[in-house]
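Heads up, one of the protein chains got dropped from this complex, but the rest are sitting where they should.
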Amino acid sequence: MDIGRLTDRLGGLAFGGDYNPEQWDAEVWKQDDELMRRAHVNLATVGVFSWALMEPEEGRYDFGWLDAHMDRLHAAGVAVDLATPTASPPPWFTLAHPDALPVGPDRVRLVHGSRDTYCVVAPAYRLAARRIAAALAERYGDHPALALWHVHNEYVSLCHCDHAAAAFRVWLRNRHGSLDALNAAWETAFWSQRYTSWEQILPPRKSQWHRNPGQALDYSRFWSDETLAAYREQRDAIRAHSDRPVTTNLMLPGYQNLDLWAFAREVDVVTVNHYPTTPGIGAAAHAAFDADRARSFAGGAPWLLMESGTNTVYAGGRVLAKEPGDILRHSLSHIARGSEGALFFQWRQSKAGAEQWHSSMVPHAGPDSRTFREVTATGEAVARLGELAGSTVRAEVAVLHDSDAWWAMKVDGLPSSELDYLPAVQRAHRALWDAGTTVDFAHPEHDLSRYKVVIAPALFLLTDAGAENLRRYVEGGGTLLVQYFSGLVDERLHARLGGYPAAPLREALGIRVEEHRPLRQGEELALSDGSTAGSWSESLRTEGAEALAAYTHGMLAGSPAVTRHGFGSGRGWYLSTRIDDAGYTALVGRLLAEAGVAPGLPGLPGGVETVTRHGQDGRSWHVLINHGSEAVPLPQPAHDLITDGLLEQLPAGGCAVLRAF
Amino acid sequence: MDIGRLTDRLGGLAFGGDYNPEQWDAEVWKQDDELMRRAHVNLATVGVFSWALMEPEEGRYDFGWLDAHMDRLHAAGVAVDLATPTASPPPWFTLAHPDALPVGPDRVRLVHGSRDTYCVVAPAYRLAARRIAAALAERYGDHPALALWHVHNEYVSLCHCDHAAAAFRVWLRNRHGSLDALNAAWETAFWSQRYTSWEQILPPRKSQWHRNPGQALDYSRFWSDETLAAYREQRDAIRAHSDRPVTTNLMLPGYQNLDLWAFAREVDVVTVNHYPTTPGIGAAAHAAFDADRARSFAGGAPWLLMESGTNTVYAGGRVLAKEPGDILRHSLSHIARGSEGALFFQWRQSKAGAEQWHSSMVPHAGPDSRTFREVTATGEAVARLGELAGSTVRAEVAVLHDSDAWWAMKVDGLPSSELDYLPAVQRAHRALWDAGTTVDFAHPEHDLSRYKVVIAPALFLLTDAGAENLRRYVEGGGTLLVQYFSGLVDERLHARLGGYPAAPLREALGIRVEEHRPLRQGEELALSDGSTAGSWSESLRTEGAEALAAYTHGMLAGSPAVTRHGFGSGRGWYLSTRIDDAGYTALVGRLLAEAGVAPGLPGLPGGVETVTRHGQDGRSWHVLINHGSEAVPLPQPAHDLITDGLLEQLPAGGCAVLRAF
Partner (left out) sequence: MDIGRLTDRLGGLAFGGDYNPEQWDAEVWKQDDELMRRAHVNLATVGVFSWALMEPEEGRYDFGWLDAHMDRLHAAGVAVDLATPTASPPPWFTLAHPDALPVGPDRVRLVHGSRDTYCVVAPAYRLAARRIAAALAERYGDHPALALWHVHNEYVSLCHCDHAAAAFRVWLRNRHGSLDALNAAWETAFWSQRYTSWEQILPPRKSQWHRNPGQALDYSRFWSDETLAAYREQRDAIRAHSDRPVTTNLMLPGYQNLDLWAFAREVDVVTVNHYPTTPGIGAAAHAAFDADRARSFAGGAPWLLMESGTNTVYAGGRVLAKEPGDILRHSLSHIARGSEGALFFQWRQSKAGAEQWHSSMVPHAGPDSRTFREVTATGEAVARLGELAGSTVRAEVAVLHDSDAWWAMKVDGLPSSELDYLPAVQRAHRALWDAGTTVDFAHPEHDLSRYKVVIAPALFLLTDAGAENLRRYVEGGGTLLVQYFSGLVDERLHARLGGYPAAPLREALGIRVEEHRPLRQGEELALSDGSTAGSWSESLRTEGAEALAAYTHGMLAGSPAVTRHGFGSGRGWYLSTRIDDAGYTALVGRLLAEAGVAPGLPGLPGGVETVTRHGQDGRSWHVLINHGSEAVPLPQPAHDLITDGLLEQLPAGGCAVLRAF
């Protein structure tokens, strides 16, 4: 496990962040050394935006300045996560290779002046990226400061240019084999779209009305594959010169349109960025959501939080401030869920440039600031958690997540504009988080037998294999909750005929959905169990299932809304509408109770978040975060690593990492 | 009357829909034959999206597959409405003729991948369209299954390319005769827009601020004329080989920017599509609105509902569900108003493609579904209405509708963004529909003398001839209600000077509008009659008219808001603001009462919609739709064609077609 090589190298968990010394001068560098020491920084990400300095003109490299920083950091006891700078090609590159600039669906070609102005498919870009990666690896592959390779930064570019079109055709040929198969998959008989030569196929550029959904879904898949190929090329160029672990900092779904199950298989260490989008308790839930996703993509192995904001939340066009104490709480939320440390973007707040108001460890105001004091306290706490390295997390509950289902819900022409994949997934996680449950994410075709409960929210696209896997899971004793708008189409986006969802899954649920009834914006329907439904409803018929709640008014009056079906040794639940928060929480609670899932640690009240990390050697640690406004006595005193002492009660807003009691 | 040839051929009214067998296989075709029989389908529209199959490469036709379907349908007793597939050129066409792809006002050229990716003006497109139409007519012109030709589908493309610019110049030369006349019409003295050669004139592409309103209005007219020319070319190509009636399925104003008074003159049978945009009772009113418009455009002759959705309403980004029973109710609403049947898009719900969630007669769930059961019941009912064929509808009230007025209100720079033509027309119809009145639509220059009441909502543009026609109508005894923002400009968009509206009309109304006072969003003014005004107000002076209600507050306090003027043998009413629904309903009710227009059938309560069709032979039929939630006893028992028995009361939500009592 390469993450182990990293924590061994660091002698514990990682703490630090992106470091861009090229924005500052020697006097500041000197202060940096001192402040990093005070903040217990042991890992710095260097070089992310330095292409223009590393290669000031095409083919001419200048690494002198970087040598100096590598040596300085090493001398200061800070290991380096060295980035290839390929997320931001310099102006000379885009002028020399205008065909490598990204093009929108409206065929407007973007220019430099921001970042990410490249098409990941363009041959000139790919060549330039491989070359700079190789040059860096050759020079620094064995540098004593080097702990990790950081390929690129947040792969996010999307392009519709002719290079992309050509590559898409190759990809399609591989996927579909023949034009006939492609025409069948995309159902080009509709709207007279039959392709008679590969050259006729384009990216989903701006057209008159809805684009072909199959084309759009395949383009998402293609783009993810092509981006992964670009990553692999850099990784392999690095590996030719260096044996240090290689990663790329992933943007979790919602930030980035990539299949992270696939990316996680190609990196030596899974590293992710986390930027919440709600303030307050929502940010805490979001941290848990992102951390649980990161661990799940990593297959349960330890991973690393590569970037987060110290004290800000981007929400609704604003840079809101986190609450005092959040830096530690959010860092521990990630560590509790398997992160081997906590890193931030960025060490020093830029004095100018496009992100000069982005958060940092050392803000404009300088070290005499609440932010730097909290950063220092967090660094101190993390430094005491070294014994957690390598330990893992166990969950009894899983939420299904599939990139295909996600992308499929981005096509034109869905029956309601309120349908949205990721919010449905996040809502399921939130209800479980509120219930104190530790959650994994799983792919619909994974072996699910280890879980007591599985929830499938908005699993619009479900393959035959996935549907059969879910049926088998219930049959084998699992408790499965399938939510509305699930199992409607196969991997080609072809609708399931004869009633939704896909037949083998219907068997496990004992229901048949006949018709969708999207609700109007703000429209609400009462259910017989007292909850309220919104956004969406379905007309369904039970075929063996028991109705637990029914619609009480309107067209669906008397029709089942929530059902449960004993099937094999398990139970299949179905929820046909978006019920209100209280109703959903109650439903999830009932599901957990019936399946025998106990919440968190016994003896602690609801507002205390608890996750347990289990070591290889049988030891374990409880990470506790008190979100309440009152101190909470522990069920029994325990040794807390943060204070390195016996803890009897957890103060309001406080955190602890207890050796298991 | 060609519609008579169609109903004769069908032996009664039409029932069926778009049929796209190329999306399915032989097993499904076999089931289709059986299900169509069960549903009493007697007419299927074939070929709408089949260009890519009919002409797989330029100039090479493949009709074998279509022969088979034509023969099969004929054997199954289903007549064919054969479409030319020109609404959706295949990918090979757009690659061969990139200049025929549509271009937006921002000069972005759209690509294929959707439908309607053509410029209706592009020579290559026009040639290709004529050729495929001729080829189809040559092959199927005498096919025994063939009952109707369906040219194109929903002409909706709009383009701003250089082909369009060139054709626009030719059109302008014909309309205006000289550049001087054009400069005067467009008032190019303003903003230094004087044209000194025809080549300088462009479509209204994206410019710095407001575009010239005259240019924009002329472009709307040009586009409608050019689209009609494209239709005529195909029609004539067909007529050279076939004597069956020819139509194109019209999209009623609101869906499509065409002058349907003109289109209706060029089709053998007026056929229209209907897609409501509100659920519930709004959809019923919308059906009546669309059906009344269709009949009016057809000049009162029978016509045909070519497309509608069985069970869905597109509203606010959602595909809402209609209520149980709506399929029959909406079908009868159209038939009551002169449609010789009811057709749907489409027979089978597409399993994939851009409209896979669009409604159908056989949904994904299959024949074992509410939808198919209701379709079957509706087919059965329609099959029993054969004797209505050829009968017509009579109205005592007309609402004025003019494409020029509509387009004129789409130009840049109107005094309020709340001004909107079609909603004002629809509102007038709705108030009359609520009052149980059968309504015609009429052009402002039509002979109106047959009507007791005429309403002119938002008739912004009114020609000299139109203004004089309205004056004469009142003088001759008519009751005319003119609403705010009417009669402001002539056909060149030149303002009426000396006070609005246009002088001869003012004479009939006995008022002079001096100033407009648009209201702020949400602003309301009280009127002296207890109603509330919003959106708009006007400062007017009576010149003979009597003030029925006045503004009570603000700048207009004491100023007349609603007036009535005895003129000649008639009465001219003026409404200077948008009063609330209750006030508007009351005003329209008063107008009807004073003019002696009695609502619907005597003895029936308000919630029962009633329209009467009158046969050539003196027979007549009352179509009744009970929108209430209680059964309604009939004034006297009558023979109901649907149940083929004596009916004494109409159940809640029920329909009947009674031989006149």
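Just so it is clear, A and B label the chains in written order, and each chain counts residues from 1 on its own.
Operating definition for what follows: a contact is a pair of C-beta atoms (placed from the backbone, for glycine too) under 8 Å apart; a residue touches a chain by one contact, two chains touch by 3 or more.
All values reported here derive from a predicted model rather than from experimental measurement.
K.L.:
Would you indicate which residue among B:107, B:394, B:553 or B:619 is in contact with the undisplayed chain?
P.N.:
With B:107, B:394, B:553 or B:619 as choices, the missing chain is touched by B:107.
K.L.:
Which of these touches the unseen chain: A:7, A:157, A:391 or A:563?
P.N.:
Only one of A:7, A:157, A:391 or A:563 touches the chain omitted from view, namely A:157.
K.L.:
With the missing chain put back, one of A:2, A:22 or A:162 would touch it. Which one?
P.N.:
Answering carefully, the residue with contact to the hidden chain is A:22.
K.L.:
Among B:281, B:495 or B:631, which residue is in touch with the absent chain?
P.N.:
Residue touching the absent chain, from the options given: B:495.
K.L.:
Per the definition of touch given earlier, which of B:127, B:170, B:189 or B:281 contacts the omitted chain?
P.N.:
Answering carefully, the residue with contact to the hidden chain is B:189.
K.L.:
Taking the full complex into account, find the residue in A:51, A:140, A:297 or A:621 that is in contact with the omitted chain.
P.N.:
Touches the omitted chain: A:51.
K.L.:
Using the touch rule from the top, list residues of chain B that touch the missing partner.
P.N.:
Chain B touches the missing chain through residues 106-108, 186-197, 199-202, 204-215, 412-418, 489, 492-500, 512-521, 539, 555.
K.L.:
Considering the whole complex, not just the chains shown, which residues of chain A touch the missing one?
P.N.:
Contacting residues on chain A, toward the hidden partner: 20, 22-23, 49-53, 56-57, 85, 88-92, 95, 102, 108-117, 157, 279, 311, 315-321, 323-324, 349-357, 363-366, 369-371.
We adopt the following convention: only the chains that are shown with their structure count from here on.
K.L.:
Just give me the whole-number Å value for how far the CA centre of chain A lies from that of chain B.
P.N.:
Measuring from centre to centre gives 49 Å for this pair.
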